[in-house]
Structures are given as C-alpha cells and as structure tokens.
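Omission of a single protein chain aside, the complex is shown with its protein chains in their original locations.
Presenting chain A:
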Amino acid sequence: MDEASATEPDPAAHGAGDGPAAGDAGDGVIRTRALTKRYRGGQLAVDGLDLTVPAGSVFGFLGPNGSGKTTTIRMLMGLIEPTSGTARVLGHPMPRASRAVLPHVGALIEGPALYGFLSGRDNLLRYDAADPTADPGTRRVRVAAALDRVGLTAAAGKKAKAYSLGMKQRLGLAAALLQPRRLLVLDEPTNGLDPQGMREIRSLVRELASDGTTVFLSSHLLDEIEQVCTHAAVMARGRLIVQGPVSELAAGAHGRLVVTTPDTGEAVRVLKEQGVAGVTADEDRVTGEPPERDLAEVNAALVTAGVRVRGFGVERASLEDAFVALTGEGFDVAG
C-alpha cells in the first residue's frame, strides 16, 4: 500500500516502486566509484572501492575482519561520510539522498541493537516510528507481521534484554522487514543462530530474493554465501579483490578431476598419458587438473587399461578455495 499510494506520475519510467528494483537493473542497486574512507589518524579503511551490486541479486560480501566491509556498509547507509569517491544506492547518491533512499532499505548493521527495557514488539514500534514513510495506521499490523516472519510472535511481549543472541538477531531482522524493501543490507545475519535458525534465515533470504528484493549479505560463513548468493565480492585490506557471479568466482580456482580406484599406480600413468596435469595419488584417490578433451574418453582410456574405477568426476572448487587463492590467506572467523 505504501508504494501503490504514490501519487506523482513517474516520468523516468522507473516503475514508481512497483516491480521492485526494476529500474535499477542497468545501473546496479549499489554502485560505488573510487569510494575511499580515511579515518582521522590516517588509517585507510576503504581504498578506492568500485563495487556494483546487480538488481535482484543475492550479493555476498566477503573479507577478513578489519578488511573494510563494515565501513563500506556504513558509507552506503549514510552513517559515515566518504573521504572521496561516490556511492549510489538505488540510483541515488549517498549520504545526500538518505531520506529518499533509506525507506526502501532494510538494514542489519554489525548485529542487532535493542532497547533492553522495551519488549520486542515495542522495539519494533519505536524503529517504525522513526521511519517518516511508515504509516502509523498500519504500524501494529506490520510489526506483528514482521515478528511472525522471523518466528518471534511468542516472545514478542518479553523484554528484549531477556532475549538470547539468536532472538535478538531475529528481532533485528524483523526491524529490517517492517516495510516492503527494495534492498536488504544484512551484516552477518546468521550470527548467533543455531543451525535450525540459520536454515530459516537462509530460506527467508531466498524467499525475499525471489520476491525481487536485492539482498546484500556479508558473512564469514563461506558455505553460507555459496548456498544463497548469486554474486559475491571479496575485500582485503580495504581493497576490492574480486567481484562477480559466484559460479565464476569458484570456477576461477578450477575444479579437480578425481578418480577413485584401488589401482592408483596404473591410474596415474594413464591419466598422465591422457594429458592430465598435476596428477597426485592419495590412498585410493587420484586427482589432477581436468584436461581439455572430453572426460568420457579419459574414463574409457582408464577402463581399457584395466583400471578398476569406483568413482570418476570433477570436484567443483569451493568458494573457500577461491578465497584462499585470491587473498593468499585463510579466512578469519568473525567474532
């Protein structure tokens, strides 16, 4: 109802808000150019960031602790003024257009923050009252819907200080879902949740994305990014290392051909003959770089040579492999 009640005609044909994010497809829902933040004291937190988040994507934002992810998110949300460079969110410059942009953005930044002395419901009522575009007439209904969506209806009347970390996290998510959003910025959304809660959040993210909401997700859980994200970017030491579709990023680290067989010696010989590079044998597994030629022929060659093949296939490289290959370091687990 909020977006439909837009009265002004929309000459720019950006869809007046219905068909979320449709108008930003060419531009990127988030687009930064040479975005830089140097804190007082000279520390360079973000260094010339060129980030483009395509509309409708679930965008994973990765990087070790202290790599500038949070500073970037704060600049995108208008909380921090960039030292230089520009950031556009939903096509508008930030932080200048905060008032136009932020009602369309739901955010969970560096964990939830709540008024401990208020109930979960009252926390949401307060945050909703701070949004100038929120209709006070539907406030209670929307708050109840948001609580229901994150599974907190039963605990809505409890004081927030009595909430567990996972419940606080859910309440923070509920605050981001008080209105229909075109962009969700979720910083570590599954932090503190149990496996069941993580699954729920992941399916919630997928559900939101299928509604057309662009989701910008930072996480330290690489497999989580891999499971839900269509695109990803990796930051290290304030710089953007790489960005693109997850499938391409993982492909960058190359998959490996894996043959499971009791006849490892013979398999190694045949694979080398077939042009497989970097062949290594480990117990009953023989692995190597997949060759250019058809893998079916490689398999046929093995069988012809009398190698008893139990398993044959290409193991896709994980995002973690890609990450390690890109940053040359392990992934710090965020606290």
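Here is the rule we use: contacts are C-beta pairs under 8 Å (C-beta built on N, C-alpha and C of every residue); 3 or more make two chains touch, one makes a residue touch a chain; residues count from 1.
The definition used in the following text is that contacts and distances are computed from a predicted model.
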Under which of the names "Acyl carrier protein", "Formylmethanofuran--tetrahydromethanopterin formyltransferase", "Dihydroorotate dehydrogenase" or "ABC transporter permease" is the non-displayed chain listed in UniProt? "ABC transporter permease"
Among A:G91, A:P189, A:G238 or A:P290, the residue in touch with the chain that has been omitted: A:G91
Missing-chain contact, candidates A:P132, A:P195 or A:G306, resolves to A:P132
From A:A175, A:L257 or A:V279, residue that would touch the chain that is not displayed: A:A175
Identified contact with the non-displayed chain, of A:A34, A:A100 or A:V141: A:A100
Among A:P54, A:G78 or A:G288, residue touching the chain not depicted: A:G78
Contacts of chain A with the missing chain: which residues? 1-3, 5-8, 10-12, 14-17, 23, 74, 77-81, 90-92, 97-105, 107, 109-118, 125-133, 135-136, 175
